[in-house]
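All remarks here apply to the structure that follows.
Note that one protein chain is taken out, while the other chains of the complex remain in position.
What follows is subunit A.
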Amino acid sequence: MTQQTPNPAHIEYVTRIGDNALILGQRMSEWCGHAPVLEEDMALANMSLDLIGQARMLLTRAGQLEGKGRDEDQLAFLRTEMHYRNLTLCELPNADFGRTMVRNFLFASFQVLLWERLLASSDTELAAIAAKSLKEARYHAQHAGDWVVRLGDGTAESHERTQAALDYLWPYTAEFFAANPTDEAIAAAGIGPAWSELEAAWEAAVVPVLNEATLTVPARTPFKSYGKFGRHSEHLGHLLSEMQYLQRTYPGAQW
């Protein structure tokens, strides 16, 4: 096996995709035992586990690229929040079922586009992860999108709550497409798309569904979030303190 010199942009890019999956998977798993109906409880738990499965593969890959012997567990449980590279959207609280579904729809629609492009990645490991994950993301986008339509175009209360969820979450989606040097280096190396390239296709995927749901798509504002650059909201620390508790308290514990 040849170990090439670590490419920081490559590590950063794979870590970012892995952290998105890990943090949203952890966040969504909070629904386990609390969803409005048993059927959705299982659907949400299944989707969380899909994401955590993706995170395991991606963080394992990031650890290989880094070449310092860190595995998926060390990356998941022993990094502090400023070393996480997930989108801020993924760490926001679940709030109600409507916001959970709107977030899943906005994020899964983005993931679908990203995985489609990563099928052709020059990193063959990443391309293989994309092939597996794309199927999962398509189901997540379908399921959440169907819910967004039913809630948005449902009762007066469900419409109001779903619109409020969209108004709250929409500003955080600007971060998906924020340009940065990592993306440029990755695109140049043929590893994956610069995320800014995905914006038009993402809007073309989500806006018709939001329209069908009778929701008003908010205008873009100057608001910026920076989770993928390691500057997170106050919510990530609380999430990590719960997720990392066991490894922090009993270092090296296994079960």
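Convention: contacts are C-beta pairs under 8 Å (C-beta built on N, C-alpha and C of every residue); 3 or more make two chains touch, one makes a residue touch a chain; residues count from 1.
Everything that follows uses one rule, which is that contacts and distances are computed from a predicted model.
Chemist: According to UniProt, what is the chain that's been left out of this complex called? Choose from "Protein ImuB", "ABC transporter ATP-binding protein", "1,2-phenylacetyl-CoA epoxidase subunit B" or "NitT/TauT family transport system permease protein".
Modeler: "1,2-phenylacetyl-CoA epoxidase subunit B"
Chemist: Which candidate, A:Ala21, A:Ala43, A:Leu92 or A:Ala165, sits in contact with the chain we can't see?
Modeler: Missing-chain contact among the listed residues: A:Ala43.
Chemist: Per the definition of touch given earlier, which of A:His10, A:Arg27, A:Arg85 or A:His143 contacts the omitted chain?
Modeler: Residue touching the chain left out of view: A:His143.
Chemist: Which residue numbers on subunit A touch the omitted chain?
Modeler: 37-40, 42-43, 46, 142-143, 146-147, 150
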